[in-house]
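The other protein chains are all here in position, but one chain of the complex has been omitted.
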């Protein structure tokens, strides 16, 4: 599980990208990203979710995203992330989703 | 009692000035200003404390200031307010100070 | 009687480290112009995307360059201009790509200009490569 805090923009996205890469390198393929303390996201932040998802799903893993504030959720919404990603209310729901649907069907 | 919230600068000082004037107009002369939610003060804010204090003390009243954060307290300190004003930790201490010393001796 | 115009200008080194300063700047002005909370957030994002593009694409991460943001508002509109002196580009030649396609190609970008166009009421580019490239965005003030 990864928890995001503060803002995720073109400046901070590389750090998040590295954190995800580290998880994958450690063969952790079922990733939960808790955004409940995330106050802001730009497309550079969304790009991190985009770059890894194919590889993860091919290998039987996934990213479940949870805890989006209305402000942050709006950005996912506008760009059509809801159709392609599992976005759930909170961490327990994300854990449950991995049980119900380990890899999202798109 | 007056509670300050947010920042007190040249933009917001007139509002605070009016609030104090209203108290004095209502013959409330024992004023406690609770600064525990005050995040910032500039000299325009300090000016409000300066302008009324003589009149209040002449009429047997005073302003007791409480709840200063270290950042805000530093400004009072630099300008020598501690020698001329009763500055106490919290509201109960301010109430107590009015019992012990209704008008500060300077 | 002419309407009162308020003009604000911010000029910062071309570095993603300065996106936070830029966002502070536009959110304060947007609130002053009378936008509501959701609209302030939309403007914040559009300007961030525009400036991130300048930093990355117009200047290729050359931190010795400067990004300028000008905000002007009156009663009816808030206009934001993002100005650079970088290499410029032809915005009509940039294909708008689907999120699904971008993911399939494992891209980590390609959504910024779409966001800008979605979030703002008017978007125009004036490009003079190496001299002055200007992205003009307008948000209407509904009162």
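When the chains are written out, they are named A, B and C in that same order, and each has its own residue count from 1.
We take it that a residue touches a chain if its C-beta (ideal position, glycine included) is under 8 Å from a C-beta of that chain, and two chains touch if they have at least 3 such contacts.
This is a predicted model, so every value here is computed, not measured.
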{"item": "Touching partners, among the displayed chains, of the absent chain", "value": "B, C"}
{"item": "Which of B:48, B:66 or B:88 contacts the chain that the document leaves out", "value": "B:48"}
{"item": "Sites on subunit C contacted by the missing partner chain, in the whole complex", "value": "4, 6-13, 17-18, 20-21, 24-25, 28-29, 32, 64, 66"}
{"item": "Missing-partner contacts on subunit B, residue numbers", "value": "7, 9-11, 17, 40, 42-44, 46-48, 50-51, 53-55, 71, 74-75, 78-81, 84, 106"}
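Throughout what follows, only the chains that are shown with their structure count from here on.
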{"item": "Taking each chain's C-alpha mean as its centre, the one farthest from subunit C", "value": "B"}
{"item": "Rounded Å distance, subunit A centre to subunit C centre (Cα mean)", "value": "26"}
{"item": "Averaged-CA centre spacing for the pair subunit B and subunit A, given as whole angstrom", "value": "49"}
{"item": "Euclidean distance of C-alpha centroids - subunit B vs subunit C, Å", "value": "44"}
{"item": "For subunit A, residues contacting two or more additional chains", "value": "none"}
{"item": "Multi-chain contact residues (two or more partners), subunit C", "value": "none"}
